[in-house]
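To keep things clear, I will list the structure first and then write my remarks on it.
The complex is shown incomplete by one protein chain, all other protein chains being positioned as in the whole.
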Amino acid sequence: MKVELSLFGAFRQYQPSAQLTLELADGACVADLRDAVDAHGKAHWPAFQSALLARSAFASDTRVLRDGEVLPTDGKMAVLPPVSGG
Amino acid sequence: MKVELSLFGAFRQYQPSAQLTLELADGACVADLRDAVDAHGKAHWPAFQSALLARSAFASDTRVLRDGEVLPTDGKMAVLPPVSGG
Amino acid sequence: MPQHRTEVMDLADGKLDPAAALAFVSDPKFGGITMFVGRVRDLNHGRHVTGISYDMFVPLALNGFAEIAARAEADFGGKLKLYIGHAKGRLGIGDLAMVVAAGTPHRDEAFRACRQVVEAVKHTSPIWKQEHYIDGDSVWSEGCSLCEHTPADAEAGHSHTHTHGQSHAHGSLP
Partner (left out) sequence: MPQHRTEVMDLADGKLDPAAALAFVSDPKFGGITMFVGRVRDLNHGRHVTGISYDMFVPLALNGFAEIAARAEADFGGKLKLYIGHAKGRLGIGDLAMVVAAGTPHRDEAFRACRQVVEAVKHTSPIWKQEHYIDGDSVWSEGCSLCEHTPADAEAGHSHTHTHGQSHAHGSLP
């Protein structure tokens, strides 16, 4: 399945377009997506820090998904680094 | 000495003019004024409640005076029933 | 520039202005502002209220507001701007009785300073509330006795843990 990942906050400095498309197996879960982002970051983003990804959550448009949850079939996801609003 | 006492809050219902002039001995203290108001109230204000006076404080324009304190020489005082601002 | 502004607004002259209060406590150094607005509500202890008259001993009230502000400035290390305003006269439902605003570098101090000042004003200011009811009756509210402490004492001592105990016998008076 194709996953279209929106990047927010500090992830924008790795990829100014703030969008990343990744190919994952059908039925992949959040943990698989997390691994794929880590591999992509290490391969393509010179300033990438795995520690930031480790503290980041993944979400659909409506809620944060935990690592064991299966990705939504539309493949639309977002990676959320630690938040700092207000 | 002549004491000009300003009345506030529930005391206004006893005396709508909100002003009371009392004659006290020179060097009188707040406790003397309290007694004089109590006597005046019992004599002239049908609805007067001593319990309200007992919970009331006396003050000059700038601060609350305790019962043992001597009245200011200008004789200007106020009686403050329990407060309920805000 | 003064760090606090205190105001008694006679309803005959105008209304309290929350926007002006916010503007006064704003500062490039401050990230947090907390404001409290007290309004006249339509029901109290189950009785339908049509309005409230506030009586006030103005010079002593303003003196007390200044003491309350000075105490807060000391408690929060001077990094604080405060506005304290209270209305006087006859108010209708929804009219503003009280506005307190506090600006500080961070939000926690702003919330704490605003609350501390609101409680001090409520418990120690020479202000009296007479509620007017729909049946034509009017009653002076029960309140906090100032006998046992001066405004400054109350503010310093127990503004946050006020328990309405012996020295504030909210009794059976009209």
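When the chains are written out, they are named A, B and C in that same order, and each has its own residue count from 1.
Throughout what follows, a contact is a pair of C-beta atoms (placed from the backbone, for glycine too) under 8 Å apart; a residue touches a chain by one contact, two chains touch by 3 or more.
Keep in mind it's a predicted model, so treat the numbers as computed, not measured.
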Chains in view that touch the one left out, judged over the entire complex: A, C
Chain not shown: contacting residue from A:Pro16, A:Pro46, A:Gly68 or A:Gly85: A:Gly85
Residue ranges of subunit A at the interface with the undisplayed chain: 6, 8-10, 12-13, 49, 51-52, 54-57, 59-64, 78, 80-86
Contact set of subunit C toward the excluded chain (per top definition): 18-19, 22, 26, 28-43, 93-94, 105, 107, 110-111, 114-115, 118
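In this section, only the chains that are shown with their structure count from here on.
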Between subunit C and subunit B, distance of the C-alpha-averaged centres to the nearest whole Å: 24
Subunit A and subunit C: spacing of chain centres that average the CA atoms, whole Å: 50
Whole-Å separation of chain centres (CA-atom averages), subunit A against subunit B: 73
